[in-house]
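With one protein chain withheld, the remaining protein chains of the complex are depicted in position.
Order of writing sets the chain letters: A and B. Residues in each chain are counted from 1.
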Amino acid sequence: MAMLHLVNKSPYDACSLDTASSIMKGDDSLLLIEDGVYAAVKSGKAAARLAGLKVSVLGPDLAARGIGEDKLIDGVTVVDYAGFVDMVEANDKVQSWL
Amino acid sequence: MKLTIQVNEGPYQHQSADSAYFFTKAALEKGHEIFRVFFYHDGVNNGTRLTTPPQDDRNIVNRWSELAKEHNLDMVVCVAAAQRRGIVDDGEAQRNGKDATNIADGFRISGLGQLVEGAIQSDRLVVFGD
Partner (left out) sequence: MSDTKKFMYINRKAPYGTIYAWEALEVILIGAAFEQDVSLAFIDDGVYQLTKGQDTGGIGMKNFSPTYSALGDYEITKIYVEKESLEERGLTLDDLQHLVWEDEDEDWAEKDSIRLVSRSELADVLATQDVLFNF
């Protein structure tokens, strides 16, 4: 049974990513949405927290914030809202770290 | 997949009302069933018909009403949260002595049991909030 974790807050603003990344286990996936996408920028300190995790980022939220995909850490999958829906379906449940 | 969506924030203040809308729309386009969209906390403010956003900006309330109409969605605004924040339909106006109503098309006011029922009946509960 795998969980989809949603983080929507900037890692520099709230502890949601810290808690989410430290509680994720096994086959869980992390999807960064809204301000949460900033965590995936490779030059930022928060990127280190994503090491070893299955990370996806919502493309429209990246584009809105002017973050080019070339700025992201390696191994991150960029999805659109349809992909977001697929991730919800592929996991047993969703944990929104608000 | 049968989904219940929970929206915790009001329109414009926080992106979650938008994220919830686009997620819901994408799920419908993929042929999934939306059992219910439940508006809680400040999310009830998505259900007022009195907003006048700038012409060049999205109309969040109308967007929800149109999506509900197109797909026959059940969009529920929590009664307790609505009472606190002044979202009123005819029933609530009568019960609580209010001289106006403001509920937008496609929304209905009902109890928290609707959220719980949604969670029981659906395959997934997806929460959008702050």
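Throughout what follows, contacts are C-beta pairs under 8 Å (C-beta built on N, C-alpha and C of every residue); 3 or more make two chains touch, one makes a residue touch a chain.
Note that the structure is predicted; figures quoted are calculated from it, not measured.
J.: Identify the residues of chain A touching the omitted chain, counting contacts across the whole complex.
T.: 1, 3, 15, 19, 22-26, 92-98
J.: Hey, which chain B residues sit against the chain that's not shown?
T.: 6, 8, 40-41, 80-81, 111-113, 115-117, 119-121, 125, 127, 129
Just so it is clear, only the chains that are shown with their structure count from here on.
J.: If you average the CA atoms of chain A and of chain B, how many Å lie between those two points?
T.: Roughly 25 Å separates the two chain centres.
J.: Give the list of chain A residues in touch with chain B in this complex.
T.: 8, 33-35, 60, 80-82, 84-86, 88-89, 93-94, 96, 98
J.: Can you list the chain B residues touching chain A in their complex?
T.: Answer in residue numbers: 1, 3, 8, 15-16, 19, 22-23, 25-27, 29-30, 32, 124-130.
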